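Comments concern the structure below.
What you see is the complex with one protein chain gone and the rest in place.
Presenting chain A:
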Amino acid sequence: MTSPDTAQPRAARPAPATGPRPAAGGRPRQTWRPRGTDAVQTTASLAALVLMILVFSVLDAQFRSLDNLVAVVDAAAVLAVVTVGLTFVLLLGAIDLSVEGVIGACALTVALLVANSRTGLDLGVLGVVVAVALGAAFGLASGLLSTRLRIPSFLTTLGVYAIGLGVATILFAGERPIVEDAWLSGWASSKFLGFAVASWVAAGAVLAGWLTQRYTRVGRYAYAIGGAEDIARLSGVPVARYKAAAFAVAGAFYGLGAVMATSQLGSGVVTAGSGLNFSAIAAAVIGGTLLVGGRGGVLQSMIGVFVLTVLQNGLILAGVSPYAQQAVQGVIVVAAVAAATWPVRHRLGVVK
């Protein structure tokens, strides 16, 4: 044990005299822009995105067409929604590996509740709401498991991932439910102002995510907990409750992502979320929502979503094989994470 006189609350001791000192009587200029290393990270990922767009545009005339812009945005929709959700978990300094399981369960749920080839149900909007609520319930389960049983989120969400896939497989029952709900199918097929309806849904979800992050206790406390959990607790923040709430918010977004994926696939598929967990974590980190917690946010994560989507789109147009694409994505993620943690690497004493 540490002796009583040395056991101070472990606040990160900040380096003295950073940042502008206000002149006497004057006020420092106030902005909401991210600062310090956050700003560097966000600027760097934005620059990378712009650079990538420029390079692909020069290389390939097809890339710079308006149709391709629409294609990129539409392709980013599901990943964007899922990444918004995941961002809340990452802000806590936790991790969520349940994404694909939750999406599988929610995808089957929505496919079986709207008009479909297997059940006689035709719940329409209500089916979507139930799927989103189910996602939130899965998230809440992850959150409660890790806060109440004090198990790292890495493991609880891995368990919830398996549970989700199991639920999805049971609901699947050997026969794929084909979606016959014209309204839901229209999310993927109908256009509004040039973009697929699903893209507008995604835009709405991003906005909702940003508002949650900026204006609600769940969002702000996620920053506080990720920034310094012990200090938040000392200040009287009910840390466990708000952690669980942030996981639930994340789950709701996964549920919505599942609905969108189902609309695109035209049927309830157990593996609807395949590959999304990795991509969402990668997108968030590339954008500046670091795994250390309390850094970045929904909008930063969106930069990462577009980095990944543009990259994929550009590689396809350039004729790179899909197998190589995955490897390239992996390399870029590791490089981006290394770059993102570069300014703080000396503080990472032990890396596990």
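Definition applied: a contact is a pair of C-beta atoms (placed from the backbone, for glycine too) under 8 Å apart; a residue touches a chain by one contact, two chains touch by 3 or more; residues count from 1.
To be clear about the criterion, contacts and distances are computed from a predicted model.
K.L.:
For the chain that is missing from this picture, which UniProt protein name fits: "ANTAR domain-containing response regulator", "Sugar ABC transporter ATP-binding protein", "Succinate dehydrogenase hydrophobic membrane anchor subunit" or "Amidase"?
P.N.:
From the listed options "ANTAR domain-containing response regulator", "Sugar ABC transporter ATP-binding protein", "Succinate dehydrogenase hydrophobic membrane anchor subunit" or "Amidase", the omitted chain resolves to "Sugar ABC transporter ATP-binding protein".
K.L.:
Among A:G174, A:G236 or A:P322, which residue is in contact with the omitted chain in the full complex?
P.N.:
Result: among the candidates, A:G236 touches the missing chain.
K.L.:
Out of A:T119, A:S189, A:T216 or A:S321, point to the residue that touches the absent chain in the complete complex.
P.N.:
Only one listed residue reaches the unshown chain, and that is A:T216.
K.L.:
Could you tell which one of A:L92, A:A107, A:L145 or A:A224 touches the chain left off the display?
P.N.:
Only one of A:L92, A:A107, A:L145 or A:A224 touches the chain omitted from view, namely A:A224.
K.L.:
Which residue numbers on chain A touch the omitted chain?
P.N.:
Against the missing chain, chain A presents residues 1-14, 16-22, 24-28, 30, 35-36, 214-218, 220, 223-224, 226-228, 231-232, 234-237, 294-295, 346.
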